[in-house]
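Only one protein chain is missing from this complex, and each of the others stays in its spot.
On to chain A.
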């Protein structure tokens, strides 16, 4: 592919790869942050009103 325009082609694919990598990383990091925050709240005993239940009753479906 050694052409006069090789730099333009390489730059195009490199920028695309960077943007896609950033999208994937952002998705993974954001998901992990929210899951951790939710787990911390639930560990402190905070539940939604719809999930509040008397002791001994089975827990509702996760979500």
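Here is the rule we use: a residue touches a chain if its C-beta (ideal position, glycine included) is under 8 Å from a C-beta of that chain, and two chains touch if they have at least 3 such contacts; residues count from 1.
Going forward, contacts and distances are computed from a predicted model.
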Missing chain, UniProt name, options "Spermidine/putrescine import ATP-binding protein PotA", "Heme exporter protein C", "4-azaleucine resistance transporter AzlC" or "UmuC domain-containing protein": which is it? "Heme exporter protein C"
Footprint of the hidden chain on chain A, which residues? 1, 3-6, 8-9, 11-13, 15-16, 19-20, 22-24, 26-27, 30-31, 34-35, 37-38, 41-42, 44, 46-49, 61-63
